[in-house]
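Note that this complex is displayed minus one protein chain, with the remaining chains in position.
Order as written gives the chain letters A and B; numbering starts at 1 within each chain.
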Amino acid sequence: MSREALRGLLGGALLVLLWEGVACGFALPSYTLPAVSEILASIWVQRANLITGGATTLLEALAGYAFGTAIGITLATVIIVLPWSRSAILPVVMAVNSVPVAAYSPLVLLWFGIGVSSKIALVTLAVGFTVFLSALAGFDRVDRRSVDLLRSFGAGQASVLWRLRLPAALPLIAAGMRVATVRSLIVAIVTEMLGAQSGLGWIIYQAVVGIDFVGVWSAIFVASALSLAFFGVIGWIERKVIFWR
Amino acid sequence: MSAALALTARRGAAGWRWAAPALLWLGRLILGLAIAAAVWEGAVLAFAIRPEYLPRLSAILATIAATPEAYVAGFLRTLLETLIGFAAGVVVGVLNGILFLRAPVLRDMLFPIFVVSQTIPVIAFGALVVLWFGNTLLAKAVIAFYLTFFPVTVNTLLGLQSVDPRQIALLRSFGASGRQLLLRLMLPAALPQIFVALRLGASLSLVGAIVGEWFGDTTGLGVILLQAMYTEQVTVMWAAILCAALLGTGFYAAVSLAERWLVFWGAEQ
Partner (left out) sequence: MQRRTLLAAAAAAPAILPFIAHAQGTQKATLRLKWLAQTQFAGFYLAKARGYYEAEGIDLTINPGGPNLLTENLVASGADTFGLSGGTDSVFAAREKNLPVVCVGVAHQQTPFVFVSRADGPIRTIQDFRGKTITTWFTGANYVLLGMLAKAGLKPGDFTMQPQQVSVTPFVDGQVDVVTATRYNEFYTLMTRMGREKLRTFVAEDQGITFPRDTLIVSETTARQKPEMVRGFLRASIRGWRDALKDQKAGVDAVMAAAPSLNRDHQEFMLVEAGKLMTAGAAAQQGLFWIDEAAVRSAHDFLREYEVIKAPIDLAKAYDGSFLATIPAADRMA
């Protein structure tokens, strides 16, 4: 195991100890802060339910993530290739993104129904925006003079994009994609809380209504574990790809 | 010193030359908005879209005109929460980034916890937020902060790490202190990357403020939005969405403008 991972585990362990100490030491009631041990026990009891819910949420998040990443990068590329479209696309994207995802939920639920597609749509929106901004900033980062230089050698738009802009933008796109992993799961969960048939958000919602605080935390723990894993996987892929380049 | 002088001089001379493009830009903006408004209104009329799906823009504007004070009060309140949360998120995020660069042990220990913290849907813990931060404006700002600080941390760290080591070595050889290195070289070099996060944070802090208002608040765009959602006042809901979009776009534009100034200046150095 790498040193980084060990330190990460150490940090996590310290947090858990602190949490457990506070919850037990001050004898906090579960509606303020349940003990970690209590939550883990509840996860074990609820495991079947949480696995099904987690699978649904993960599916929504992954699908939305794939669509969102593709759309975000494509849109940024369009703006670079067709500079005049920037002033048209950018304000619209900004305006759409300034409104909390939850506010679109009544509309999206109307359009896409209460199943997984409405969640995928909203995850796509959130991820797409994050990746779009990063990609655009990355493409813009290239020095004008380098572009001019490459052009003077007869390179076309596509060539400039592929040879110059993409390599320069990769670290930023990668950072955006990493931030977006976490967003994808959270948006899926929040949308599920506002209307769904299954998923972690739906479990959380029912637990809140049933005043089952340990249940809420259990579902959140599972969601966090999934996000962390997703974040780790994307980070790992990035290191491989960027190293290779 | 001389760079600063040159900069002021250039700005003074450029004053007039900047006014014309600004006016042109304003004209284009107004034209763009007018076209968008016409398309919206026309599409709803032409396709006979029902208000539940999309109301006419004119109906939404009429709704705002009926009780403008409610929307102005909501706008200002949400703006304030957003700004406080954003400012706190940026300061803490940048400091985190510097701290993590200096102390990789801390980075390795805390970073995963930060990631985990971002995976918690705040909306599930409304009662805890009220419990810890009360019904104050602060509680909403805290949520805005919570959503902002993470991207700023990530991008600051990445920006600082991507500084050319040869440049650092060069400055070091001239006897630059750690602080000088940071302020003169590393932060300016990381600025473009940090600004990506700031632009992202501009939207996220607004979202945080609005969602924060859903934990039992009396004023704000989030309150109007939620109330309208559940009583199915479609035009009011869209009016709130429109106000939020205006706030978000305006804030984003302000951040972008700041970026253009600062990063341009950074590049000149």
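Just so it is clear, a residue touches a chain if its C-beta (ideal position, glycine included) is under 8 Å from a C-beta of that chain, and two chains touch if they have at least 3 such contacts.
Given the structure is predicted, the values throughout are model-derived calculations rather than measurements.
The chain we do not see here touches A, B in the full complex. When the omitted chain is restored, the residue from B:81, B:108, B:217 or B:259 that touches it is B:217.
Check B:71, B:86 or B:251 against the missing chain and you find that the one touching it is B:71.
Residues of chain A that touch the chain left out of view are 29-32, 105-106, 109-110, 114, 193-197, 202, 205-206, 208-213. Those residues of chain B that touch the chain absent from the view are 52, 67, 69-71, 123-124, 126-127, 130-131, 134-135, 214-218, 223-224, 226-233, 236, 239-240.
Keep in mind that, in the parts below, only the chains that are shown with their structure count from here on.
Computed from the mean C-alpha positions, the centre of chain A lies at a distance of 18 Å from the centre of chain B. Contact residues on chain B toward chain A in their complex (touch as defined above): 28, 32, 36, 52-53, 105, 108-113, 115-116, 118-121, 123-125, 127-128, 131, 150-151, 154-155, 158, 162, 192-193, 195-196, 199-200, 203, 206-207, 210-211, 214, 222, 225, 229, 237, 240-241, 244-249, 251-253.
Residue ranges on chain A touching chain B, taken from their complex, read 3-4, 7-8, 10-12, 14-15, 31-32, 87-88, 91-92, 94-103, 106-107, 110-111, 129-130, 133-134, 137, 141, 171-172, 175-176, 178-179, 182, 185-186, 189-190, 193, 201, 204, 208, 216, 220, 223-224, 226-228, 231.
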